[in-house]
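Below is the structure I would like to discuss, written out as structure tokens.
Every protein chain but one is kept in place in this view of the complex.
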Amino acid sequence: MVDTKVDLCGITIDNPVIPASGTFGYGYEFAELYDINCLGTFSFKGTTLEPRFGNETPRIAECPAGMLNSVGLQNPGVDDVIREELPTLERVFHKPVMANVSGFSTDEYAEVIRRLDRSRMADMIGWYEVNISCPNVHGGGMSFGTDPKMAASVVKAVRWTTDKPIIIKLSPNVTDITEIAIACETEGADAVSLINTLMGMRFDLRTRKPILANVTGGLSGPAVFPVALRMVYQTAKAVRIPVIGMGGVSSAEDVLEMMMAGAAAVEVGAANLVDPYASQKIVRDLPETMKKFGIEAFPVV
Amino acid sequence: MVDTKVDLCGITIDNPVIPASGTFGYGYEFAELYDINCLGTFSFKGTTLEPRFGNETPRIAECPAGMLNSVGLQNPGVDDVIREELPTLERVFHKPVMANVSGFSTDEYAEVIRRLDRSRMADMIGWYEVNISCPNVHGGGMSFGTDPKMAASVVKAVRWTTDKPIIIKLSPNVTDITEIAIACETEGADAVSLINTLMGMRFDLRTRKPILANVTGGLSGPAVFPVALRMVYQTAKAVRIPVIGMGGVSSAEDVLEMMMAGAAAVEVGAANLVDPYASQKIVRDLPETMKKFGIEAFPVV
Amino acid sequence: MKQGIYTIRENRQLTPTTWRMKLEGDVSGIRAPGQFINIKLDGHFLRRPISICDADRDGITIIYKVLGHGTEEMTHLAEGKNLDVLTGLGNGYDLDDAGERPLLIGGGVGIPPLYLAARCMKSRPTVILGFNNSDEIYYVDEFEKLGARVVVATADGSCGVRGFVTDAFRELSEAGETFTHFYTCGPEPMLRAVYDRVYIKGGISGQMSFEERMGCGFGACMGCSMKTANGNKRVCKDGPVFRTEELLW
Partner (left out) sequence: MKQGIYTIRENRQLTPTTWRMKLEGDVSGIRAPGQFINIKLDGHFLRRPISICDADRDGITIIYKVLGHGTEEMTHLAEGKNLDVLTGLGNGYDLDDAGERPLLIGGGVGIPPLYLAARCMKSRPTVILGFNNSDEIYYVDEFEKLGARVVVATADGSCGVRGFVTDAFRELSEAGETFTHFYTCGPEPMLRAVYDRVYIKGGISGQMSFEERMGCGFGACMGCSMKTANGNKRVCKDGPVFRTEELLW
């Protein structure tokens, strides 16, 4: 029998399959479809200090083998997440969850983590995934993720707000992602996750205007998979901390490619939006697929 | 009747459809399939000072809605191009051709252009497209295209080697492509063309190794289209010189999206490799597609 | 929501731009008129959300308009082909509010969900159907077969009332007609006009079905959010039907 377990910053998870933030809500809605405890864990919707509606609609545009989104971090705000979302999740999910946090200033990132970490829901949280790479918000968001110094400043600000592992989610919209990853590692990040979406756009031929109200959006889906693999491969060679791979992963075979590129675990994003059962299917297919390619356990050597 | 003509650096071309360098050889092989004089023009295979075999094989990997290549500028060298390729092309193509040149030093770029420009074939050439963004060669290639200062140094070196328009082909593997484009414009580039391929990779699950002998390669095809549109849009807003849009263009509708993003003309790449008649079909479909969307002429307003 | 494989039993053209498709398969996920289904098409990443026109033990009927490549390709799908479909998406119309004299207002591609609503209503509805011109007219007979009273409006006056659905509503009001509640679906400009004339000026409460570009269609991606009096809502999951009282217009 193959062993799908992996270690993620000192926490052993049953398998490396992790639905990505923004594609899985706060989990409980998918729990109506299947037992989400089959997952390694999942990263919940990016949470900010204040409630956010996000950008104007349209926020979605279809692309070849992918989609653009410009949601812009819609979320009910950290206090509501602690009061409403996490207690609801607690009833259906019994594993450590990955708390995805966003901010518009280093202080905000720190404050969101502080409130979660000091809340009565803190025990549910296994890791904090700090999103410094959202392409759809102005001021903050991606700007933190495209400059090593700014990335380092975020890590510095959040590093001592919690004893839990901190994962920095990186942007692919950079010349050299390893430079950003190294800056995060140097400041004490426990892991990095990549790639967030690639910035793209589409036009509506009838109106001759951008489809997205926000003009540009983030590209996800199988289209970005080769770029994600390359960046995971480069980053895994450049840092000693774990690298969580994501970007267009849609099958157990894609998970194995990511692991071969050096990923310690794999997030599944857009696939959940096209097939609500995608992550469950990937978890189910993984052992058989590992066997098919002679892989008994992770890491793949 | 719609008018498909566009001006490209002072030269009027019948339509904005231009097969991209590396997907159309030196043209004459496609002339066996159809009359390539229907094209606006085409950009011939990237030419260097010395003959090059390029990288080891495998050099090709399939991807969702696209492909990776790591050819690495295989070409017979500028002297052979002048002696063999261009005379063969001259028999079948009667429009100004775009000469795509590459190098491993600023001097090499300049010397390749100088030899072409002083050759008896020089009259065939309408524009020089200077590729500072090949992701598949080490030393030179993309490194020139990912740093504004190095990009500027190439433009400076080639600017006075010819009276013909110089187009700089830019890399998408950068944090801010407008910064590179502006550096090129400042040094006197007549136009920029973008995007070259996005750096990516794939693994062979059986061997657990990268599919490409070169490990990484350049992603092209519809998968990159939204990223290309975004970068063309940003660049067209940032510079006054014409921007040639390319990246995943596969249909007349894609051409119109590129024009709406601000492109002065559009290059068609990977599509030629899947359907050898792709560029001809796009040229044929363009007038009807323009009519469908109420576009009578370019630029689209 | 239920995911299932559905077999195409009919796919025929109703008007130059409108087609009807009948899908055979599990309908247990469908709870109310106004809900929609989300269809996976080969070669397209996102599913195509289409409102339910009718549903019975045999399967689901949808009516779709050819707008882009996806819907254009749908017209070429042969009977017998299987499709991966998510069914019973969204919250539909609440028919308990219909009262004795319900009014249904549909514009163009917004008409189909009103058919199942009309069929499920206890009291006889008045149905205003708006089209651009007589070529686009469809389903008038079907509504009448349900016993509904149908009023057609065409923008070019080529059939029925000249003008928009709101002009037809004005004529009915001027004739002394009154209504207990309304249900509507159509393009946003029409919804805004209906909101203004029927709800605000006419004083009749109603339920309006909205369209928005969707990512997932089942509430996960926040792609189709909308601000309402009750906070941020997802058109796909909390809607597509919203009550006039919830709207911030």
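Chains here go by letter, A, B and C, matching the order in which they are written, and residues are numbered from 1 within each.
Everything below uses one rule, namely that contacts are C-beta pairs under 8 Å (C-beta built on N, C-alpha and C of every residue); 3 or more make two chains touch, one makes a residue touch a chain.
Here the structure is a predicted model, which means the values were calculated and not measured.
Please provide the labels of all shown chains that the missing chain touches.
Visible chains that the missing one touches: B, C.
For a quick check of understanding: of B:Ile13, B:Leu39, B:Ala61 or B:Val137, which residue touches the chain that isn't displayed?
Once the missing chain is taken into account, the touching residue is B:Ala61.
Write the list of chain C residues that the hidden chain touches.
42-43
Which parts of chain B are in contact with the chain that was left out?
22-25, 29-30, 33, 45, 53-54, 57-67, 69, 71, 74, 211, 221-222, 270, 272-277
Simple rule for what comes next: only the chains that are shown with their structure count from here on.
Per-chain C-alpha centres versus the global one: which chain is nearest?
Centre-most chain by C-alpha means: A.
Please compute the C-alpha centroid of chain A, do the same for chain C, then give the distance between them in whole Å.
Each chain's C-alpha centroid was found; their separation is 36 Å.
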